[in-house]
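A short worksheet on the structure shown next.
Note that one protein chain of the assembly has been removed; the remaining protein chains are unaltered in position.
Now for chain A:
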Amino acid sequence: MKIPLLAFNDKGIYCQQADVYLDPWRPVKNAIITHGHSDHARWGHQNYITHHTNIPIIRHRLGEINVTGKEWGETFVINNVKFSLHPAGHIIGSSQIRVEHKGEVWVFTGDYKTEDDGISTPYEVVKCDTFITECTFGLPAFNWTPQAEVISEINNWWAENKAEGRTSILFGYSLGKAQRLLKYLDTDIGKIYTHGAIENMTNVLRPMVYFPPTELITRETKREALLGNIVLAPPSAHGSIWIRKMTPFVTGAASGWMAFRGARRRRAIDKGFVLSDHCDWHSLLESIKATGAERVICTHGYTDIFAKYLRELGYDARTEKTQYEGETAEMEKAELDQEAPIVSEN
């Protein structure tokens, strides 16, 4: 019986030859982790291996764990299997995992985007035979506009809200999206306030990347002080008392899902900005082509549709069930790490 280099079992993506799992969803002995989002970096493994810039992030989220850091492109060998990490461009410290054995090369992307966001190390094409790819936005309906345009849209929105005497509340996932927004907010317009979940995560990343100053919202924060300024908050804070106390305000959300009118209306958000840390349709297709892979395995997103299209293009493509959730998890799930203190009335 032929044993594939990487197989999908009920614990995760398994390399039997090395007895190592990639982004496992159940506790295992050895786990190589692509990045810090909770559907990829889970609790309970005995040994973690990840890029060294991801260590502070997963320590912050998972507490004291046994973890080894690697450099980009550094090869480490486990029972004759060669592993190395390569930038995925998704968030800070996000990697693709390259696995090589007896001349056969597999690459697992975790989550990735090809556009350089100026924060995370830009995506690198890694040649391989089998490419295990996410396809969160694997539909031709998803076509991103360049980051610079979206950012200026956001800053214009903030300036308009300020002119009308309102507080701008911008939702973005606390790891990744929030910092990408923060990095480019125009501090000439006003001050940037944060929700605790975002403030804490940003502080973890500050030693690695420069971000504009932020002010954490506390019990002492006066509602009037927020007027005209911007508040960065995780999506789960939407509709909470924490937000309602900030009236008058306008809400905005930055996510790939904002490409759909229905997605924005369903969440009752005033303004949607289409900004994603995942590939759009064309960049998925281009990056797959660039790897030179003949075989493609789609792990999460519109997998069935995307794999069917890849087969029509001539790839040997299939889907595998995993427990990765892509940007859905980032938008929909409650992730209030802590109760945020409510601003005072005056």
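Note that a contact is a pair of C-beta atoms (placed from the backbone, for glycine too) under 8 Å apart; a residue touches a chain by one contact, two chains touch by 3 or more; residues count from 1.
The working rule: contacts and distances are computed from a predicted model.
Only one of "4Fe-4S dicluster domain-containing protein", "NADH-quinone oxidoreductase subunit F", "DNA ligase (ATP)" or "Tripartite tricarboxylate transporter TctB family protein" fits the UniProt record of the hidden chain, and that name is "DNA ligase (ATP)". From the options A:64, A:188, A:220 or A:312, the residue with contact to the chain not on display is A:312. Checked against the full complex, the one of A:8, A:25, A:72 or A:260 touching the unshown chain is A:260. The chain that is not drawn here is touched, among residues A:106, A:193, A:242 or A:302, by A:302.
When the omitted chain is restored, the residue from A:98, A:195 or A:271 that touches it is A:271.
Considering the complete assembly, chain A touches the hidden chain via residues 139-143, 257, 259-266, 268, 270-272, 302, 305, 308-309, 312, 332.
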